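Quick one: structure below, then a few questions.
In this view, the complex is presented without one of its protein chains, the others remaining in place.
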Amino acid sequence: MTDMPSQDRMQAKKPPSRWVRMWDSDLAWSFRHSPVALVSLIVVLILVGAAVLAPVIAPTDPFNPASLNLMNGFSKPLEPNAFTGEVFILGADDQGRDIYSTILFGLRISLFVGVSAVLLAMLIGVTFGLIAGYVGGFVDSVIMRIADVQLTFPSILVAMLIFGLAKGVTPIAYRDEVAIWVLILAIGLSDWVQFARVVRSATMVERGKEYVQAAQLIGRSGGAIMLRHILPNVLSPVLVIATISLALAIIAEATLSFLGVGAPPTQPSLGTLIRIGQGFLFSGEWWILFFPAVTLLALALSVNLLGDWLRDVLNPRLR
Amino acid sequence: MTLLSVENLGVAYPTRRGNVQAVTGANLMVEPGQIHGLVGESGAGKSTLGAAIMGLIDAPGGITDGRIHLRDQSIGGLDKAAMQALRGAKISMIFQDPLTALNPLLTVGDQIVETIRQHLDLREDEARGKAIALLDRVGIGDADERIDQYPHQFSGGMRQRVVIALALCSEPDVIIADEPTTALDVSIQAQILDLVRELAREQQVGVILITHDMGVIAEITDVVTVMYRGQVVETGPTAKVLGNPDHDYTRALISAVPPPNRKMHRFELISYGGGLPKVNIDELSGGWTAPLSDGPLIVAQSLTKLFVQKRSLIPSRRRYFTAVDDVSFDIRAGEVFGLVGESGSGKSTIARMIAALYSLDGGSVHFDGEAVDRGSSATMLNSYRRQIQMIFQDPFSSLNPRMRVDAIIAEPLRHLSDLSGDEVTRRVDALLEGVGLGSAAGRRFPHEFSGGQRQRISVARALATRPRFLICDEPTSALDVSVQAQILNILKDLQEQLNLTMLFISHDLPVVRQMCDRVGVLRNGKLVELADTETLFEAPQHAYTKELLRLMPRFRTG
Partner (left out) sequence: MIGFILRRVVQSFLVLMVVGLVAFAMFRFVGDPVDNMLGQERTQADIERLREQLGLDQNFVVQYWRFLSNALQGDFGISYRQGRPVAEILIERAPATLELAAVSGFLAIAMGIALGVFTAIRRNGLGASTIMAASLIGVSLPTFLIGILLIYLFSVELGWLPSFGRGETVRLGGWTTGFLTQSGLLALILPSITLGLYQMTLIMRLVRSEMMEVLRQDYIRFARARGLPDRVVNFRHALKNTLVPVITVTGLQLGSIIAFAIITETVFQWPGVGLLFINAIAFVDIPVMAAYLMLISVMFVAINLIVDLLYLAIDPRLRTQ
């Protein structure tokens, strides 16, 4: 770091705008040069777009019993139905529901649950991680002990337990209605530990840096230091964890729904669709299972690929 | 006959913005038994040159041209297997940080024995005998017992001796030592340097000693090569190069080294490669000076700080470590008071106690007659905080990387003063102009600045609230020597023209001599001596002070 005297006065050069700086940043550069990251992002964007626009682009409303015709049951993909002559791009299930439409709506549920659960986990984890790392001492011990104990129990199991308990305390009539929210709560609560651990260790590194002491020196409160100074500096590992967690949460939701302890049949997610399709696999109606499964895999894989790329670029030490 | 020769060597690292040429056209010759110094500031390419000789350039970098000869054999273009046979056998290396250079999970003996057996045709028990002899040779007592210990059971200096023993395992011809004493305290540094010199003479090994420290160069090397931005600018016998340098850069570098034997008014700044940004104190201060009062501004009495070493719920089972032990001193208004000591002596802890960052476990701090500590009222503390400020050691960690420079400098003003938004902006602009960066620098982020520029930003932040008292905690120890000279000059100007009172903390005795009026010497948390600077350097009283002064690397100019 030799001082370059010629650069010492920077008045002559106008600092580049925010957009130019972003475009020029290492992150953006590495993104432009990574075909895998680009393709993954495009796939994710298409799937998110399809989920958001599902009510608009879906050919039928699969949950409106009036629009269903049992005669359409087991229509093969792209072949006109023998009785009604209707054509379904991806086929129809036993009830005559259009698979393409159910996938669009299932994707909507899967993404909504996944994203909400990750946001919940992030909120809890980042808050506790910041507090544990900054305050330290007894508070840190208590928070991290709780985290350790929870970590001992695999998150899918914790989610099942929370789901089971919530089901137990909810009156039967409301179970389907609250199922989605219970699912979000269960997955969110089972996944905060990752965020807390990473944020805590990053916070402990930042806390030791002198800019934090400079803020303490002028009497900034602990809360202001955590939010204004430390939080912006620990966000990049949070971003990586959030991406990887999103893939995990989507898979967890699908798994719970597949096991029948997740999304209710009235609001089927991709996992529920696979659960339904599994029954028809052995009798030859492969499309009922195949298309939801491929959609789920494409979603999880592209989110994972993005997370993997982010981790390589930001390269924090992650466990 | 020349032992090792490097001719016209180039090393480059490809990056997305094109090739970065780390070393260009470097020449170097090493004779048996000679200690060859390789000196330069950060980014000079000296470590890269060392790694290139070892064949340890990290991918994707590589040697682009030039030749390396060991005796008659060319080693520059050797394939991987041949290089590996040579590496460690004929050329070995000493790393900078002994804490990370040893595998923590293997005993010291395991690591030495496996290296010996790799290079010499010895049986297990013979190799072990040789390992014990080696440890004994590098000055580790009870070698036959300590050989079975793990690295964490050795102190920092002892570990560096183990590292040296490892480098000697194969009876090499050349040893490359990359900043071998930078991570060590001055007393241990002297011992390690003595050991290196003895070994070079005794075993006729050629040593390439890479360092940024002119004191180390003057102390131990026979020949020195000076590098600047990837190029060799000068080479020759140490006495000649240091006493009568040919190249302008060498002259600039030497003039920036603080002399231990006299106090200068200011460093004579010889600019190399461009003009030096001037500091404009009137602009910086807006005509303000700190009010002078008679008597001490800071009175520290019986300061004591305990750190918890072992936590326990039961109070009687807790173990404490006394970081600061009954330290008393006062700082007169307008003086620069120095605290010196080795790592762990408690000097930074004292600074943080005075700055009310740490609570006091005993004693008191009075500022301008009033007692201050973390328990004082908020009004009281805020008024105190307006009047004291701090400049930190590491300019890379003392500025929040996610905040713009203007926000960093404005933060103390927004939090502690009642200036309006416009007044804050004007004050920030004036401060940036004043420290020579220009007000446009405020719209940038810290990573866009070099170390010296960042330390100027720190100075601007520290002066924003127009304090009376400035704490400087090792303000230049992370900087290159030429930048250090600039920053020290700025601090001196500020102190004199604004009547600032300063607490100056450093481990570097020559720097302390340049900066301070009075100095306290700390050891293991205790104040062992306190005297006027000149008295302390010319006639030290305490045995520890005498020892420190004796071991200080002597680099005399003029």
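Lettered A and B in written order, each chain numbered from 1.
Methods note: a contact is a pair of C-beta atoms (placed from the backbone, for glycine too) under 8 Å apart; a residue touches a chain by one contact, two chains touch by 3 or more.
Quick caveat, the model's predicted, so the values are computed rather than measured.
S.K.: Touch as defined at the start, partner being the missing chain; which of B:29, B:89 or B:380 qualifies?
M.R.: From the options B:29, B:89 or B:380, the contact with the absent chain belongs to B:89.
S.K.: State which residues belonging to chain B touch the missing partner chain.
M.R.: So the residues of chain B touching the missing chain come out as 54, 56, 84-89, 92-93, 95, 97, 100-107, 111, 114-115, 118-119, 150, 152-153, 163, 166-167, 169-170.
S.K.: If the hidden chain were put back, which residues of chain A would touch it?
M.R.: With respect to the unshown chain, the touching residues of chain A are 149, 151-154, 156-157, 160-161, 163-165, 167-169, 247, 251, 254-255, 258-261, 271, 274, 278, 281-282, 289, 293, 296-297, 300-301, 303-305, 308, 317-319.
Simple rule for what comes next: only the chains that are shown with their structure count from here on.
S.K.: Centre to centre, by mean C-alpha position, how many angstrom separate chain A and chain B?
M.R.: Centre-to-centre distance between chain A and chain B: 46 Å.
S.K.: For the complex, give me every residue of chain B touching chain A.
M.R.: My answer: residues 16, 41-43, 229, 271, 273-277, 352, 355, 357, 378, 381-382, 385, 388-390, 392-394, 397-403, 411-412, 415-416, 436-441, 443-444, 450-453, 461, 465, 479-480, 482-483, 486.
S.K.: Once bound in the complex, which stretches of chain A touch chain B?
M.R.: Contacts found on chain A: 1-11, 13-15, 29, 33, 209-211, 213-220, 229, 232-233.
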